[in-house]
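Right, one structure below, let's go through it.
Here the complex is missing a single protein chain, while all its other protein chains stay put.
Order of writing sets the labels: A and B. Residues in every chain begin at 1.
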Amino acid sequence: MSATPIAPTPVSPTTAHLVGRRRSARKRRAGRVGINALALLVFVVMVFPVYWMVSTAFKTGPDIFGYTPTWFPIHATFANFGDAIHRQYFWRDVANSLIVVVAVVIISLVLALLAALALAKFRFYGRRAFIVLIIAVQMIPLNALIIPLYIALSRAHEVNKLSGVIITYLTFVLPFTIWTLRGFIIGVPKDLEEAAMVDGATRFGAFVRILLPLVGPGLVATSIFAFIQAWNEYIIAYVFLSSPTKQTLTVWLASFTTNRGTAWGPLMAAATLTSLPVVVFFVLVQRKIAFGLTAGAVRG
Amino acid sequence: MAAVESELAVSSRRRPRWSRHRIARGVAPYALLAPATIAIGAVLAYPLYLLVRLSFERYGLFELIRHKGVWIGAANYTRILHDGQFWHVVLRTLAFTAVNVSLTMVLGTAIALLLVQLNSFMRMLLTAGLVFVWATPVVVAVDIWRWMVDSEFGVANWTLTKLHFGNFTHHDWFVNPWSGFAVITALVVWGAIPFVTITVFAGLSQVPDELLEAARIDGARPFAVFREITLPLLKPIFVILASLSIIWDFQVFNQVWIMLDQRPSSDYFLMSIYSFFESFRISEYGLGSAIAVVMVLIMLVVTSFYVRQMVKAGEVR
Partner (left out) sequence: MGQIEFQNVTKLYGETPAVRDLTLTVHEGEFVVLVGPSGCGKTTALRMVAGLEEITDGEIRIGERVVNDLPPRQRDIAMVFQNYALYPHKSVYDNLAFGLRMRKIAKGEQRRRVEEIARVLGIEDLLARKPAQLSGGQRQRVAMGRAIVREPQAFLMDEPLSNLDAKLRVQMRAEIARIQQTLGVTTLYVTHDQVEAMTMGHRVAVMRGGILQQVDAPQRLYHAPRNLFVASFVGSPAMNLLEGEVVRTNGGVSCKLGQAELELPAGGSPVERYAGRRVAVGIRPEELSEAGADARARLTGRVLLVESLGAESLAHLELSATPLDRPELADLAAPSAPLLGEATATVRARLAADTRVRPGDIVDLAVDPRKLYFFDLDSGEAIRAAESAVPTAVAG
């Protein structure tokens, strides 16, 4: 006769066994429900203003200007969007915003990459000083510098010109982009470049073929950051660009408020349009930025 | 002999000390840094110098046309330091900053702790919501809140009345600066929470589970685990976040300016608004500059902690 099996046959447990455990399981489930409810509450509270903007943009006049709020735009309409788009200077200002943003992104990327390479790859006098500089520069209040900037630019006849705005934006975007790119470059292990050089590449070749592709995500992240900063900026554009043909979208939003009151419907539609590019790009990049800031902060 | 690159001054008889190659390598970093430095310097260094000089000058409309100011020494400074309104503004700005930063840090961290507990679906949902808030441009956000607290048709008034918090119909939130700042604070904190939450959450994820488990086994209750283990490990992040929040909240301008239709009453003056107002509305650019300089000095003191922490982190290599 065959030997009795020592290992017991696997039991597939049914919940009948868990009777005694039920009380604490119920308590645990109640805790789960509570936490999820809290999370839902937080979500609703935080997102409500954004929802309100979008829903107002789709509402008809009576729905907007009723004493009882309309929670959901049942009679959705595109009229407000039409109104906003057909306002004077809209397309002009969109173009302006795009020009500024694209210029800032491209130029800042090039300059920041060069500077970040210097910081990451070389040891030289003044390296630490430069690092302190770019950190400290981010501390300087933008508003404080508006006055002298305005005066300096007006002397150089750069007021009311997009180029003045572009140059100014560069300054405030560069420190962060340099710092972030430096972090990404450092993150690429030296071994890879050294292997490439042993395999016959020159230093420059190793850079182009190995480093650049690996730093790609960093370039994308920083360029999106620069994009967002430039797109959203208000006060400098407001001060420097006085004629409506030169203004950017953020300033254009102010045109919805006259001394007769504010056109809320079209304004919300306009606001939605202005937010769109940012939201899209932001979703792509936010994880990388927070991670870059905290990577190593806890352990290191 | 193979031309092996060497950083040492070896075989000087084979290779001149100051070869083109070595000079190129020595110069390389500076060359790479130059464009960025020039850009930053041009737009920052010169205006900064100009700012300081302006603060010592009288620079009104007349001087603006002539492109030249009149040196008046420290007269601007004495004027603002003796001005009661200036001190009110400073105090108001400090109080405003303190309240905003505290609320942002506490609420932001609380939501991050909540995120840790959630299952992945709820976590994704909440994070997505936070990202949308974070992505909304400030000018847009201000307009939204302005609409929400509108005295006639705003949803805030209707809701509060419905919930029996009092009669809020036709209530203008900005008549009373306290309630006005309450709205502005809510707006600023609302916009600032996502960044803090997501950053703290990333930090929390880096705390090794084992440490928390060891603490639980050692007898610590959940709050003790947080206080003894999590908090100290997260200290660098909190320092950075708090410093950044102070820097940003101290400089708040857009929210107040746009919320009050670009015509804030003096009760709403924060330092950035005060400086702007003096310069661009009253055309007292010298005075405005002096106020701005004081702002910068206060900021420098406050942010020395941040700079030190970041340099420490950057120097780990």
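A few notes on this one:
Convention: contacts are C-beta pairs under 8 Å (C-beta built on N, C-alpha and C of every residue); 3 or more make two chains touch, one makes a residue touch a chain.
The structure presented is a predicted model; accordingly, all values stated were derived computationally and were not measured.
For the chain left out of this panel, the touching residue among B:Ile65, B:Leu163, B:Ile217 or B:Val301 is B:Ile217.
One chain of the complex is left out; on chain B, the residues touching it are 208, 210-211, 213-221, 224, 228-229, 232-233.
Everything below uses one rule, namely that only the chains that are shown with their structure count from here on.
Chain B has its Cα centroid 15 Å from the Cα centroid of chain A. The residues of chain A lying in touch with chain B in their complex are 35-36, 38-40, 42-43, 46-47, 49-50, 52-53, 56, 64-69, 110-112, 114-115, 117-119, 121-122, 124, 127-128, 130-149, 151-152, 154-155, 167-168, 170-171, 174-175, 178, 186, 228, 231-232, 234-235, 239, 250, 253-254, 257, 262, 264, 267-268, 271, 274-275, 278-279, 282-283, 286-287, 290-291, 293-294, 296-300. The touching residues of chain B, when paired with chain A in their complex, are 26, 28-30, 32-33, 35-37, 39-40, 42-44, 46-48, 50-51, 54, 59, 64, 67, 111, 114-115, 117-119, 122, 125-126, 128-141, 143-148, 150, 152-153, 155, 158-159, 169, 190, 193-195, 198-199, 201-203, 206-207, 233-234, 236-237, 240, 247, 250-251, 253-254, 257-258, 261-262, 272, 275-276, 279-280, 285, 288-289, 292-293, 295-296, 299-300, 303, 306-307, 310-311, 313-317.
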